[in-house]
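I'd like to ask you about the structure that follows.
For this view, one protein chain was removed and the others were kept in their places.
Which chain is which? They are A, B and C, in the order written, and residues in each are numbered from 1.
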Amino acid sequence: MKPIEIGIIGAGRIGRLHAENLVRMNGVRIAAISDLFPEPAREWAASIGIPKVSGDYRELLQDASIDAVLICSPTGTHVDIITEAAQAGKAIFCEKPVSLELERTYAAIEAAERAGVPLQIGFNRRFDPNFRKVKDFIEEGRIGDVHSVKITSRDPNPPTPDYVKTSGGLFLDMAIHDFDMARYLSGSEITEVYAMGGVLIDPAIGEMGDIDTAMISLKFANGAFGSIDNSRKACYGYDQRVEVFGAGGSLTADNEYPNNVRVSDGTGIHSEKPKYFFLERYSASYVQEIEDFIAAVRGEREVPVQGRDGLQAELAARAARISLLEGRPVKISEVTESLKEASAQ
Amino acid sequence: MKPIEIGIIGAGRIGRLHAENLVRMNGVRIAAISDLFPEPAREWAASIGIPKVSGDYRELLQDASIDAVLICSPTGTHVDIITEAAQAGKAIFCEKPVSLELERTYAAIEAAERAGVPLQIGFNRRFDPNFRKVKDFIEEGRIGDVHSVKITSRDPNPPTPDYVKTSGGLFLDMAIHDFDMARYLSGSEITEVYAMGGVLIDPAIGEMGDIDTAMISLKFANGAFGSIDNSRKACYGYDQRVEVFGAGGSLTADNEYPNNVRVSDGTGIHSEKPKYFFLERYSASYVQEIEDFIAAVRGEREVPVQGRDGLQAELAARAARISLLEGRPVKISEVTESLKEASAQ
Amino acid sequence: MKPIEIGIIGAGRIGRLHAENLVRMNGVRIAAISDLFPEPAREWAASIGIPKVSGDYRELLQDASIDAVLICSPTGTHVDIITEAAQAGKAIFCEKPVSLELERTYAAIEAAERAGVPLQIGFNRRFDPNFRKVKDFIEEGRIGDVHSVKITSRDPNPPTPDYVKTSGGLFLDMAIHDFDMARYLSGSEITEVYAMGGVLIDPAIGEMGDIDTAMISLKFANGAFGSIDNSRKACYGYDQRVEVFGAGGSLTADNEYPNNVRVSDGTGIHSEKPKYFFLERYSASYVQEIEDFIAAVRGEREVPVQGRDGLQAELAARAARISLLEGRPVKISEVTESLKEASAQ
Partner (left out) sequence: MKPIEIGIIGAGRIGRLHAENLVRMNGVRIAAISDLFPEPAREWAASIGIPKVSGDYRELLQDASIDAVLICSPTGTHVDIITEAAQAGKAIFCEKPVSLELERTYAAIEAAERAGVPLQIGFNRRFDPNFRKVKDFIEEGRIGDVHSVKITSRDPNPPTPDYVKTSGGLFLDMAIHDFDMARYLSGSEITEVYAMGGVLIDPAIGEMGDIDTAMISLKFANGAFGSIDNSRKACYGYDQRVEVFGAGGSLTADNEYPNNVRVSDGTGIHSEKPKYFFLERYSASYVQEIEDFIAAVRGEREVPVQGRDGLQAELAARAARISLLEGRPVKISEVTESLKEASAQ
């Protein structure tokens, strides 16, 4: 079987992570990687056998041998690259969020749909073995109808001020994963968001108009309720847990730990903190995510996280932002209505 | 030392529970118990050595030998009995909620304050060894400033329709414990409540104008956030957990279990459900609660849960009710303002 | 119903513990307590309502109103008191071990059997809710045939040299509980013991000819194997766990903890040490043990731990002692044979 040929756009941390997972897969070949600043990536690319490093992503799009591209460049570039890659007929994997502007996210999704190419959004947490097992149990009916979904999502350390500035804010940058998880686990659309938030960790984040702590309530179309608890700094490390409660029971997924050794001594019982951050915690999920994408490129399955999934999470993040600013619950329909009005003008 | 003489008003489940704890304490004597229907209580009272069963609580208030009364009668009677007991100079322990009308709760508290008698409200969960340890750690500064308090509070089975009818609704009947716990653990006053809720379990509850499932968001005066998750029916039993997150770490308190045996077999690893309901889970907390009350009657310490604590929890419950009905966050100050206006008219 | 009248012989720590549990039971009355040194016990006895404190246990045996006696005096007195109490027709509860000499233990058991009075031995751990649940599961067939029983049994602190001197040694004083637990859980008799042991904690214990650390292997009549791990000092507290492995699965019972609070901070995840020692850990088991004894006195059930159970545990302890001294496995039959030979001479 001819291997799938992949082009990777963006050679930063996440682009390299995907590349290193891809080189270990059978039937896949990384044809090229591009980056606006290609020089720093050359030695690394050679070491894992990527034959070409380009300074221009368009070279990859024009390369007819390339079947699929992974868009790992900064958020601001996603929409243009999706649109061009769709026109070039490539299967597309794009990191989240698609964009910071809903209208542009719509446009990108429509471009992919028009071109008939698969578009997968990088919500890697869906592929975590624990969360996936929770989802499986829900679908098997182990807990009956879902009544509530509770998500704890805390980073070990706040991002740098530079990062915060262009991040789109806590809701679009961080909670967007949780909005997606809430939809994934509830099996229903978010219909209303009420977001409380504040600056409890780093005043510098507040000076940039962002928050570092949030408590978000959700309503779902199926009548269930949700709660998301975000912090930019949990001193004990990356805290990523879910709990789903239903008519027939509850499901919990805990953090993962570097090891399970327990020390009992004169002061108590002690064990290690959770795995430090997303690279450690979600390493298995990144592998599975790309395997599922490659399977979709091969036509063996649907893309597991669609462009429309990216859009729905962005809608919730946008609603959360409005809710925080205006101090009131915001319906998702209000956000979509305002978009329609805007586009109608 | 002369023993403390106690009168118990109300010989229902909770009155009997307190009585059985009191008879095991040194330096305490139950002088009498009253109930509107005294006959059914006589045999039980005799069996644990209570010398007198009365059909009229006023007999107890008029008995000069009685130092303190426990008010375990229906909620609708609390305010009158508190007022009369205060006038009679008795130390007072009253089950929650003080009343279903805020104005009357104020009046009862003021009556006790005017009379200079101690008034303790029955928020027994504060005395649970797990939650108390969480509180101790917070006060010792183990996790620094509190950023969020998350409370899971689910009953094993919904109450009967009859009970629901006069209960005051989920917020005043059930969540009131959680509002108190939120204040206790955060060390701060609730300033805003946003309550989502619905009928996901039993339509009969909805027909009575109540809900059986709620997801409540809180803001605290110190900038922290809170979340309370209520259900009238967790099929695996009484689910009562808290998690407090702060600048320096997090604290979690789990449920308690009948035993800790784990069975590993071909289908997985299995252990028992949590203790069934409040009588099982909170047995230690009821003992400690009454011991602390007796110590306060003896003048050895302050009453650990004041009348004002009962009031604050009722204010939050009232705000939650308004929030649910009107679909918007409600400030506690809005509730207190409207009370002032009402009383000014 | 006329209450059961109890006499307690020995007003030390364990005698007082049983007394305090008995006063909380319905239908039971402590008629008297005796101690060689009665004065120090008088105030305590009065405070819990024991009407009589005697300096001579025979007074209790001669009191026809007394139905049953609890023998909580030093081990060296057990056999004589059992024999006399049996002759006086009292139901007997005796702390473990019956004696430090097997011939005398036999004699005491036979005296009780001849007199037809119930004799219960104080193996309280059988009544621990966790171990009892393990036993229940085994009897229900949850794990099929038992293949191995593993017992961890470590004290938080070594006894004083004075105690060690008269204790009968680690096997008879401490491991005897574990030999009983091994029989109880395996549902089979111990047939062979191999004991390794040494002085790893306190040389003073070694100077008295005893050991402070042991690793014991067991064979059972049903083909199963066992292991007991003893230490006189676990710096993290009382460590009492069992694990039973069988054809259909395994069962584990953990320690109990003062609370279940977990602290997550920058150094890891922390929780409390197990409950400190037997008074804390086994408080529920002591209550249940005496309730079951009282039920047997009332004729409602068999005595749950017979004199013969005490004997079997002593046989295993004796075999362990020989095994340690001679560096070889010792069959229980070898010990019983040597007893028969001795008695035949």
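Definition applied: a residue touches a chain if its C-beta (ideal position, glycine included) is under 8 Å from a C-beta of that chain, and two chains touch if they have at least 3 such contacts.
In this text, all values refer to a predicted model and were calculated from it rather than measured experimentally.
Per the touch definition above, the residue from A:R104, A:R142 or A:K233 contacting the chain not shown is A:R142.
The missing chain, though absent from the display, is touched by one residue of C:T77, C:N157 or C:S217; that residue is C:S217. Of the candidate positions A:R114, A:R262 or A:R301, contact with the unshown chain belongs to A:R262. For the options A:A253, A:I294 or A:V335, the residue in contact with the chain missing from this view is A:A253.
Although one chain is not drawn, its touching partners on subunit A can still be listed: residues 24, 26, 47, 129-130, 133-134, 137, 142-143, 248-254, 256, 258-266. Where subunit C meets the omitted chain, the residues involved are 145, 147-148, 150, 152, 154, 194, 196-198, 200-201, 213-215, 217, 219, 223-227, 229, 231, 233-236, 239, 243, 245, 247-250, 327-329.
Contact between subunit B and the unshown chain involves residues 234-236, 239, 264-273.
To be clear about the criterion, only the chains that are shown with their structure count from here on.
The chain with its Cα centre farthest from the Cα centre of subunit A is C.
With centres taken as mean Cα positions, subunit C sits 41 Å from subunit B. For the pair subunit A and subunit C, the distance between C-alpha centroids works out to 59 Å.
Residue positions 248-250 of subunit B each touch two or more of the other chains.
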